[in-house]
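Presented below is the structure to which this report refers.
The other protein chains are all here in position, but one chain of the complex has been omitted.
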Amino acid sequence: MSSLNKRFPRLLPEPIRKGVSAADLIDGAFKAYNGGRLAEACRLFTEKMVAANGTVGMSLTGALTPAGLGRAAIIPLLKAGFVDWIISTGANLYHDLHFGLGMNLYAGSPFLDDVNLRKEGIIRIYDVLFDYDVLLDTDAFVRQVIQGPEFQKCMGTDEFHYLLGKYVYERERKLGIKETSVLSAAYQLGVPVFTSSPGDSSIGMNVAAMALRDSKLQFDVNRDVNQTASIVYAAKSNGDTSSVFILGGGSPKNFILQTEPQIQEVMGIEERGHDYFLQCTDARPDTGGLSGATPNEAVSWGKIDPDNLPDCVVCYADSTITLPLITAYALSRTKPRKPKRLYDRRDALLETIRAQYLRCGTITKIGHRTDLEKPKRGRSGRSVTGTKRESANGKSTAKSSPKTKGKK
Amino acid sequence: MSSLNKRFPRLLPEPIRKGVSAADLIDGAFKAYNGGRLAEACRLFTEKMVAANGTVGMSLTGALTPAGLGRAAIIPLLKAGFVDWIISTGANLYHDLHFGLGMNLYAGSPFLDDVNLRKEGIIRIYDVLFDYDVLLDTDAFVRQVIQGPEFQKCMGTDEFHYLLGKYVYERERKLGIKETSVLSAAYQLGVPVFTSSPGDSSIGMNVAAMALRDSKLQFDVNRDVNQTASIVYAAKSNGDTSSVFILGGGSPKNFILQTEPQIQEVMGIEERGHDYFLQCTDARPDTGGLSGATPNEAVSWGKIDPDNLPDCVVCYADSTITLPLITAYALSRTKPRKPKRLYDRRDALLETIRAQYLRCGTITKIGHRTDLEKPKRGRSGRSVTGTKRESANGKSTAKSSPKTKGKK
Amino acid sequence: MSSLNKRFPRLLPEPIRKGVSAADLIDGAFKAYNGGRLAEACRLFTEKMVAANGTVGMSLTGALTPAGLGRAAIIPLLKAGFVDWIISTGANLYHDLHFGLGMNLYAGSPFLDDVNLRKEGIIRIYDVLFDYDVLLDTDAFVRQVIQGPEFQKCMGTDEFHYLLGKYVYERERKLGIKETSVLSAAYQLGVPVFTSSPGDSSIGMNVAAMALRDSKLQFDVNRDVNQTASIVYAAKSNGDTSSVFILGGGSPKNFILQTEPQIQEVMGIEERGHDYFLQCTDARPDTGGLSGATPNEAVSWGKIDPDNLPDCVVCYADSTITLPLITAYALSRTKPRKPKRLYDRRDALLETIRAQYLRCGTITKIGHRTDLEKPKRGRSGRSVTGTKRESANGKSTAKSSPKTKGKK
Partner (left out) sequence: MSSLNKRFPRLLPEPIRKGVSAADLIDGAFKAYNGGRLAEACRLFTEKMVAANGTVGMSLTGALTPAGLGRAAIIPLLKAGFVDWIISTGANLYHDLHFGLGMNLYAGSPFLDDVNLRKEGIIRIYDVLFDYDVLLDTDAFVRQVIQGPEFQKCMGTDEFHYLLGKYVYERERKLGIKETSVLSAAYQLGVPVFTSSPGDSSIGMNVAAMALRDSKLQFDVNRDVNQTASIVYAAKSNGDTSSVFILGGGSPKNFILQTEPQIQEVMGIEERGHDYFLQCTDARPDTGGLSGATPNEAVSWGKIDPDNLPDCVVCYADSTITLPLITAYALSRTKPRKPKRLYDRRDALLETIRAQYLRCGTITKIGHRTDLEKPKRGRSGRSVTGTKRESANGKSTAKSSPKTKGKK
């Protein structure tokens, strides 16, 4: 008889009953494979990532806002203080505007004839449908707004989205609607929202077109890179955790993860990588793309702290399924946090990392900085699997730290 | 302005709240992509497939019972009368025995060293772990049981599983456990359980080894083929619906769907195909395999009634996520049904289709039998999307039938 | 500076040139990710699996014969003596008949309206199209043939397919066509062809219907299980290698791999698992199904010899791409082998394993038999990556054996 019973919990779910809550269903019936990963994801997010005031960054790819996930899940997470900063594709923010401007999207079908839709002036995102006018009106809104004097400069995308969010918020108020737009909610809550590809969406397209007229608006890409690194650096140098919640993959995944190499490898500041890693995706590792790269691989790059590998979870499933479940679980199982309002401290955060960079960095080749043997300040707590968990090489790496023990 | 608002519901979810039930979460926040498909699947199963006494066949592939889905979901569905017959891989039934025999499986990790596991005598199914003795003891149980006199003949796999289920049920009673084994539950409820590949699993392996001794047990594959067709034929010739709920794909998917070509194309009996089709899988259509073949393609084969295409749903997600959610939804949103106990009528069902076959079939080439223009008895009801829905070619095909309108 | 240069080859492909051969392209330009795996698969198959008279079993799933892969690749592999036995879904063998009977399939499109196709009497397999009559005529052929006296008994599927193959071969001769049918080629070359699910296809459907008349044909599933194990046992007890070439996954994958547990765990004969494992699939491991289970996981079950893990390759790509490339590579890079004609020795092979089983096996629980510490007869040779290769846990496990060094 092996020692399995001492190392892992017995797999024996409860029968599903009528009226079960989402959180109880996840704890009771999601035991293995991607179901098991999703349950681990729920516990990782709830018991570790948002515990002890850890800083949580979220990356958004895939057309999540057109599917209604802004209103259903992202805004509730922002309001609960569970997400502190965001990297998004431009498309998610552009389509978020439709909701904030009170426009209508429809739950259609993926099996329609697109040539007919084109003739009718209907736009399709898989099974989400809306009128061509939704695009044209949203475009006109963007062009209108960015003529304002506060937009006539070069700025980081967090500032741009903050300013834009203010206009959306005002439109929401005028229309008497609320909790419709991520940009509006982020503006209200001081959550910085970046995009890694500022020209790549209808927002960027309209900004670009206006630049052919007399607009002075330009994106300060360099600031975004340094600003995102500054957020992670601030968390880590405080002894807090820094976690990433990655929906999809793509450029936003790379951008949220590159904060650590930016600190360690480019700026020459000693660091160990993000503490917790949670990804919901359909991208597999074997095609070599970053979208499907595992947390293990990220360890080799210094993006993830190797001691925390057991607290990295990848769930292979559509975000339209996983995000509502994780949101329901977190809201049901733990208390809201006070929003960190990182946007309000953006200048100070940037200045801190700039000063540290000028102390540590060089223009010539930087030496290897990462000393994994050095003792570090304790952080991680109980493993998300509920028992000690073996790492990939068979050694137990779970640590216990009663103070960060999650509520369950 | 297009007529979208008249054809499709507005996509505007409710914000997720603390303590939300699984069923409300699905209705409120699953609006598009695979999340939308999953919500449609829940409604299709609940409002149409199990409505009006329709016959529901379920196919099981992927290692579902090792993940605990027998106890968590399949047994509750059987007890609620929502599944009338089953096609399973042998592996799912073999691993189901471990639960019925009171053995322990563990919720482990997919990242263990398999060479070490092999040395320790631990068996791994992705992240499910158990001792090698679990296999050896289960094997011995099978060999022991099939020495009984009732097993000394050639029989269909439904009969074999019924007889085996009786022994599992008795073991459960002796151990004082219940609701652990699908085979035991199916035995108690008269639900016939077939396998399309009777030699392909440790059950079949032990039966085969015993045949090298003096066992007379042999599987009657022909009976299985005709028996499964007889179940579908009975439902359809009664004017009831016949539906398939396909978890995964593989040989069981083919076997559950081939019932209609067996009736139409081999036996020469006029029919139109299954009424409702629900599949949860990760197999995509583009690789050409039957696992990923769409309900549309099945129409060209006569497996699916073309009029019911809008009531066919494929959700691309792991069954360990979708099955608990569909189960929770169905148990919460509709009342249990009285089990049909199809097993008890197996001889009569077979005789009925045999007689009809001898009337309609020939050994020489059978003529084209399917007359799609002929009026048929009404069945399908409100579309699962809640509004009229366009079919692939843009024509509205939804019908309304107030009497089958589902509870919501 | 690490020791990478001593452990792995430099990654520096040659630029692709006009007129390049398929084999040179694979060696020259397929360096990483699934491209790298495919190159490894080509070398594994060519330099190891078919080297030194090793026994090679192939499993076929997905609708490969409708895509023309029977004629394009499988028959050439059989004729070159590179595949010694086959497990196939019934569907692949049924559709193989169309080619052998001189019927026409068409390279169509996946984007056609299936309701129209149904009305026109056209059958669709993704983008492969053919007339409904192809099915009806093939069905009639099967019913006609199995009325012969040699079919009036219970038999293994290898015997059934051999007898059927003879009729196809005769039809080919009459039609003046050749190299069209896998069943015909296997008949001519003495390659046993099994199916793990004999009722699951139109072949099985017609056999079943005829059993409702007066046909005595029945499948001996037990014999198939023992016969396939006997082939593997014969190879291994000769000191030769036993390899599996898995296209897709599904029940045939399980059936080809279960030969080793049948030997070790059910029959109680000491063995270590298959030597080489090659799979082309789109099934990923995380959904827990056997289709996507890795060779590593198979080690924990005793299906794969743990010492040979570095010689196990999984390539995630469609068989319609990988199989032609592997076939072209093998035919270009090594010489044909003399066919083993295993079918001719089927009775003797079965008798050998039966005798050994009666020596080693018990009806009661079998003890743990596998002694991984015991020295074994040397086999494996140069790793397919061209250099020593690290196993999952970082230890080098590659061995060198000049006599099996593959031609390159």
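Odds and ends about this structure:
Labels A, B and C are assigned to the chains in the order they are written; within every chain, residues are numbered from 1.
Convention: a residue touches a chain if its C-beta (ideal position, glycine included) is under 8 Å from a C-beta of that chain, and two chains touch if they have at least 3 such contacts.
Treat the numbers as computed from the prediction; the structure is a model and nothing was measured.
Looking at A:123, A:163, A:246 or A:331, the residue that reaches the missing chain in the full complex is A:123. Across A:158, A:224 or A:311, the residue that sits in touch with the chain not pictured is A:224.
On the side of subunit A, the interface with the absent chain consists of residues 61-63, 66-67, 89, 91, 110, 113-119, 121-128, 132, 135-137, 139-140, 143-144, 147, 154, 196-202, 204-213, 217-226, 248-251, 254-255, 258, 261-262, 265-267, 282-291, 293, 296-297, 299-302, 306, 309, 318-320, 354, 357-358, 361, 363-368, 370, 372, 391-393, using the contact rule stated above.
Residue positions on subunit B in contact with the hidden chain: 32-34, 37, 284, 286-288, 316, 393-394, in rising order.
Within the entire complex, the positions of subunit C that touch the omitted partner chain are 1-2, 4-5, 7-23, 25, 28-36, 38, 66-69, 71-73, 75-76, 99, 104-109, 111-113, 116, 120-122, 125-131, 133, 179, 316-318, 320-322, 324-325, 327-328, 331-332, 385, 389-394.
The rule is short, and it goes like this: only the chains that are shown with their structure count from here on.
Interface note: subunit B and subunit C, two copies of one sequence, contact each other through mostly matching residue numbers (shared numbers exceed half of all numbers used). For this pair, subunit A with subunit B, the centres built from the Cα atoms lie 37 Å apart.
Averaging Cα coordinates per chain places subunit A and subunit C 44 Å apart. A straight line joining the Cα centres of subunit B and subunit C is 28 Å long.
Counting only residues that touch two or more partner chains, subunit B has 66-67, 113, 116, 121-122, 125-128, 318, 320, 391-393.
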